[in-house]
Each structure stands twice: as structure tokens, then as C-alpha cells.
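The structure under discussion is supplied below as C-alpha cells; questions concerning it will follow.
All protein chains of the complex are present and in place, except for one that has been dropped.
Up next is chain A:
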């Protein structure tokens, strides 16, 4: 009996994890394999190309960029196209506005950029002409766009109506050849075949793809629409302090590490930013409850999040998931926030904030630059 019992081999094949731990390879037999050690497990291998050979058809994605970047919602639209494309279908992306990021990770095979047409502009007739030319050029099976408020939802509807094509809006579920969307204000779910124009709701597609796109740059459409019936009179920005936190684009948030609230508020004012706080700071009465950010507070989506004296507990990080650029000022270099932050400054919050104010004042920057109405 005893002889038949399977024994674990203590020298089974293993690899070393980035943290230096031994990770045993399940299912493998035999001794220690040195070749596995030679290739450290944590170097990300280059992902394989999704597209095999010359494309035999196209799926199209169009989206507006902001400050040279597409937002997560637009990335999801590209990833949706890449996930739904057949191996012979290429994903062609048309970006309205400048682009300084690599879209290959989201599966873009062809990328065309119209630098002059970002979300600041409003030229629906011109944009529609460009998009129509792009559609004619590639004759796509489907056109995917994020259904958002920065111009893509608007342009997608214009495109569908112009082409008299079927359209699905606020799409919450995508499957090969089929989509689903909410009706009756969310009480009913309608399913149907995938139409030509698909406007995708946020957060319904995962963007971590096991493959990459070819990312080839192609010429943007050259169509010129005649001067039309719309006139853009420019942007108007609301003073950040008057904004709800959820809508703010720049947030300066204070945690337990901030003692001097007026300095923090001065920093926020200098950047034209809204003020937020962690739960501990709110509980101490330094801020009102409506300033709390996190699981039990507000979920924010600012482009810039400056976290001063915040440790970065999961409950807090939950509220800043959608923030694009997180900057932390913390005296502890190993606080969890440094893993989330794009830039962490290790130092005393008070000193760094004072230095920031001095730096801003010294350059004589107009601190009303962002608040001009």
C-alpha cells in the first residue's frame, strides 16, 4: 500500500517569481529544469500578432482623443473590434485629434490620425465627411465607437443616420454577430444581430488582450466638407472649485498626512483643481463628507489626481480607478499609493506643498489661467 502512494518530488520543475519565490510547475514531472530559470518568468513576452496575412476585410473604430490620448472608453472600443474580428479582418482606427500613444496593445492594425479635430473642436459636417471617406475606403463590416459625451456618440448617430444604416446605441453586451442593449430605461435587455454602427457603453469590454495589433500608420481621410451651418465658439471652463468632484478634471486630495489644510487649498487653487479627501481626513472633520473619495465616498475620473499624505488603502484606490495620472506625495516610500501612482514624491507633505506654491509663484504664472471663462 505504502509503496503505491504518489509522492511529491521536492525537486519538481519550478521557476522563480519576481518576488524570488519558488513557483512549482503543475503537471510537469522530472527534476529541476535549468532552462526555466534562464528565462525569468516576469519578463513579458512580446505578444503575437492577431492578424494573419493580408487582411480580407475590415472593422472600423473611430474616436476622439484628448490631449493626444484616447481614454479608456475608446480603448475598449478598439479592443472590442479586435476581439470580434476574424483572423483575416483588420482593425482600422480613425482618431480625431492628435495621438501620442501606441494603440497596438489594444489591437489596432491600421491607425489614421486627424490631428486638427480633437474634442475641443466642433465641426460635425467635416468630421462626418472624414468618417464617411474612411468608411468608403475600407467598406467595414461594422463601425465601433464609444458612446460618450465628447463627440463620439454624436458622430456615430450622425453617421448612422447619414448612411441610413442600422445602429445600436449604449451597447452593453457584444458577442460575435450579436449585441445587446438596455431598453425601457434599463428594465429590458434587447438582443439582436450586430448592426453596421455599434456605439458601445463604457466598461463592457476588457482591454487586456493576449495579442497585439500591427499598428501601421495610414493616411487620414482628406475629405473637405464645405463650410456648414455649425460654428464653434470655443470652450468655456468652469472654475474647478465650483464643480462636483465627479466632474472635475484635476483633483488635489488630502489624507491623514496633511495637517495644514489652507496650504493644500492654496495648491488646489493654483492648479485650478477641486479638493478631495480620504476617509480619515473626513472623519477628523477637516473636510465635509461630500469631499470623501473612495468606496464609501465618491468615484472620480479626473485626468490628474494629486494625492497628498494618502496611504492608498484599497477602499480609497477604488474611487480613483478611472484617474489617468496619479501623483503621490508621501513620507513613506513603501505606501501602497506608490504602486498606483505614476509619480511618487517621497517627502514631507507640508514641505513639498510649500515648495510647489513657491515654485508656482516664482514663475509668475497666472493662477487664473484655467479659470478664465
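Heads up, the rule we're going with is that a contact is a pair of C-beta atoms (placed from the backbone, for glycine too) under 8 Å apart; a residue touches a chain by one contact, two chains touch by 3 or more; residues count from 1.
One rule holds for everything that comes next: contacts and distances are computed from a predicted model.
Chemist: Out of "ABC-2 type transport system ATP-binding protein", "ABC transporter permease", "Electron transfer flavoprotein subunit beta" or "Neutral metalloproteinase", flag the one the UniProt entry gives for the chain missing from this complex.
Modeler: Of "ABC-2 type transport system ATP-binding protein", "ABC transporter permease", "Electron transfer flavoprotein subunit beta" or "Neutral metalloproteinase", the absent chain's UniProt record names it "Electron transfer flavoprotein subunit beta".
Chemist: Out of A:191, A:289 or A:321, which touches the unshown chain?
Modeler: A:191
Chemist: List the chain A residues touching the unshown chain?
Modeler: 15, 17-18, 23, 25-28, 41-42, 44, 67-68, 79-80, 83-84, 119-120, 122, 148-150, 153-154, 157-158, 160-162, 166-170, 172-175, 180-193, 203-206, 208-211, 228-238, 240, 243, 247-250, 271, 301-304, 306, 325-327, 329, 333, 338-348, 351-352, 354-356, 358-360, 363, 365-366, 369-370
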